[in-house]
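What follows is one structure encoded as structure tokens, with my remarks underneath.
For this depiction, one protein chain was excluded, whereas all remaining protein chains were kept in their positions.
Up next, chain A:
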Amino acid sequence: MHRVKVISGHLSSYPPQGGNRKCNINHCRARAAVSGPEDVVVVHGRRTAIGKAKRGLFKVWSFKPHSNSVVCANVSLSPRCLLTLTNITVCLTLAGNVLQPGAGAVMARIAHFLSEFPETVPVYTVNRQCSSGLQALFNIAGAIKSGSIDLGLACGVESMSLQEMGNPGDLSPRLVDFEKARACVVPMGITSENVAERFGISREKQDAFAVSSHQKADRAQRSGRFEAEIVPVVTRVTDAEGTESTVTVLKDEGVRPSTTLEGLGKLRAAFRADGSTTAGNSSQVSDGAAALLLGRRSAVEALGLPVLGVLRASAVVGVPPDMMGIGPAYAIPAALEQAGLIVADIDVFEINEAFASQAVYCVEKLGLPLDRVNPNGGAIALGHPLGCTGARMAVTLLHELQRMGRRGYGVVSMCIGTGMGAAAVFEYPGP
């Protein structure tokens, strides 16, 4: 083994002088990088612009019974997707969905036909609250891993214009006897107050985080960063006089570049009189959809499709329900460990900004470099269409990694109502 000795001598005898040690053979980067024909890869991902619920351009959907279908159809028909889908058979599609009755199971099938999928393609929906879009992706990945499908479309859809939040349905009266069970019905805003209070996340920190989210999103929007990922959606709006017109929705509606610390400082706490969570430092109520085409690497390569990203790890962990916002602080380490990576290896973190309180907590707890967290803004600026968010974040992340132009790793993570956190690690293999 003379050669092993000589070559390892090249690598071990001189630690680099200063600078960041981008490639460290001593930890597991190399292990994480092992590529094989069984890898689950992302071929392509797109999303719609995110509209303001009830006030935005997507609100007119509420007049139509199957409005979500429209979004889903539009995402699926994005040019590249269409190109790939006409040539191959997608085995399964999933729609992450939270608020629609029965998680929108019927709606999803209708969306399929509006998207001109053949009837032979099956569909189902999944509801894991705010992580539903990511869970759809995990489920597709699992089906690919188990060998039951080769390719699948993971979608996330939500119309918060259409449904009200806050009705959990009929619950067992016994929930009052169990503390943890009782905590499951704590309103989300109160869970945010709990995180802020118990971990000392000040109002100033939360507001500053919210301002930076708007600024980053505005910068991304103005420099055209979202153009590659947003599919135009044509919809109809009715003005005050009742005249209908057709508009094309291209831009996220929630971004307010004029947001200032002073402005946010004047807002009243939304959930508790003495609280620190306001409408300004919480995520927005929105409509939107996103979709990613996933496949087994061998199948993807056989079809000559590109590889936008490789799913390296997926983790969901449980946390106390009354502090559900801390989920990412537990899910991210679990996913990184699975991938054999450390925080320093990750180039971009997309962490859902359900509330600034919990996002700030997770960033501080994990010691994440701020310049790598949500570089194009998050849910405070862009909006948080519940079932869509996970898929939307994965799309944004993969486009951001691609923009960096070199091999890199990214993490998508979010907290989940009733006390969980989900995280995924993606690798961008390089151009």
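Basically, a contact is a pair of C-beta atoms (placed from the backbone, for glycine too) under 8 Å apart; a residue touches a chain by one contact, two chains touch by 3 or more; residues count from 1.
As a convention for this text, contacts and distances are computed from a predicted model.
Undergrad: What protein name does the UniProt record of the undisplayed chain give, "RBP11-like subunits of RNA polymerase", "RNA binding motif protein 48", "glutaminase" or "Peroxin-7"?
TA: "Peroxin-7"
Undergrad: Which is it among A:202, A:223, A:238 or A:260 that touches the chain not included here?
TA: Candidates A:202, A:223, A:238 or A:260; residue touching the omitted chain: A:223.
Undergrad: Among A:55, A:180, A:236 or A:406, single out the residue that touches the unshown chain.
TA: If we include the chain that is not displayed, A:406 is the one touching it.
Undergrad: Identify the residue among A:7, A:171, A:234 or A:302 that touches the chain left out of the display.
TA: A:7
Undergrad: State which residues belonging to chain A touch the missing partner chain.
TA: Listed in rising order, the touching residues are 1-4, 6-7, 9-11, 13-14, 16-17, 19-23, 33, 223-225, 228, 402-407, 429-431.
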